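Right, chain A next:
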Amino acid sequence: MAIVEHLYPLTGAVLVGLGLYGFLTLRHPLRQLLAVNVVGAGIFLILGGLGRGADSTDPFPQALVITGIVVAVALTAFGAALILRVAEDERAPDGTAADDTNGNHP
Partner candidate 1 sequence: MSPLDLLVAAPLAFMIAALLSGPWGRWWLLAAIPVMAGLTVWLLLLPEGSGHVVGGWTLPLGVQLRADGVAQLMVAATAVCAAIVGLYALHEFAPGADRSETAHGFAFWPLFYLLWGGANAGFLTTDLFNLYIALEMVSLAAVAMAAMGSLRAALRYFVIALVGSLAYLLGVALLFSNYATVDLTLLAEMARPDLATKTALAVMTAGLLIKAAVFPLHGWLPPAHAAAPAPASALLSAIVVKVGFVILLRLWFEAFPAIIAPAGLELLGWLGALAVLYGSVQAIRQDTLKALVAYSTVAQIGYLLLAFPLVATAAGTGGAWAGMTIHATAHMLAKAAMFLAAGLMLKAVNGHHLKDLHGLARAMPLTVAAFGLAAVSLMGLPPSAGFLAKFLLLEAAVEQGAVFAAAVLLVGGLLAAVYLFKPLAWAFAGSDTPVVVAKAPLRTAAPLALALLAVSLGFAGQAMVDITAGSPWAGPPATEAEDVQ
Partner candidate 2 sequence: MNEFLPLLLVFLPFVPALISFALPERMAVWRDVINISFALAKLALVGFLLLSVEDGVTTEWRYEFLQGHDFILRTDAFALLFITLSAFLWLIATVYAIAYFGRGPHLARFFGFFNLCVLAATGVAMSGTTITFFLFYELLTLATWPLVVHKGDEKSLRAGRIYLIYTLAGSAAFLAGIVWLKSLVGTIEFTAPPDLSGIPRLELTLIFILCIGGLGVKAALIPFHGWLPEAMAAPAPVSALLHAVAVVKAGAFGIVRMIYDVYGIDTVSELGLGTPLAVLAGATILYGSFRAVMQTDIKKRLAYSTVSQVSYIILGASLIGPFAIIGALVHLVHQGIMKITLFMCAGALDNRMGIKSVADLDGAGRAMPVTMAAFSIGALGMIGVPPTAGFISKWHLGLGGLQSDAPWVIAVLAGSSLLNALYFLPLLYRAWLLPPSAKLASVRELDGAWNRMLILPAAITALATLAAGAFATFPFSPLSWAKLIAESGYLK
């Protein structure tokens, strides 16, 4: 039965849609970051779920998923740091120069 075979990848598709909806409606960057992670998880599920054979799962997509997860976490970490710095900057005492360079430039 198709649905049974496709259960996990379909769940992935739903996650993609959900995550996207969250991304669209959540107006805080950190929440958006979270939503993007949900989308990513959905994609990984599709990738893995469609690589299932009769008795085992294809190691190739597994490897791709692991790579994807690592890339995702790297980006999430950077994103979180960026969100934090933006928030810091907006609350900096001298709000005027907030969005300019960080003062690192000569």
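Regarding selection, all candidates are chains of the complex that A comes from, given by their letters.
Assume a contact is a pair of C-beta atoms (placed from the backbone, for glycine too) under 8 Å apart; a residue touches a chain by one contact, two chains touch by 3 or more; residues count from 1.
This one's a predicted model, so the numbers in the text were calculated from it and none came from an experiment.
Novice: Identify which of the numbered candidates 1 or 2 touches chain A in this complex.
Specialist: 1
Novice: What residues on chain A touch candidate 1, complex-wise?
Specialist: 9, 16, 23, 29, 32-33, 36, 39-40, 43-44, 46-47, 50-51, 60-61, 64, 67-68, 71, 74-75, 78-79, 82-83, 85-86, 89, 99-102, 104-106
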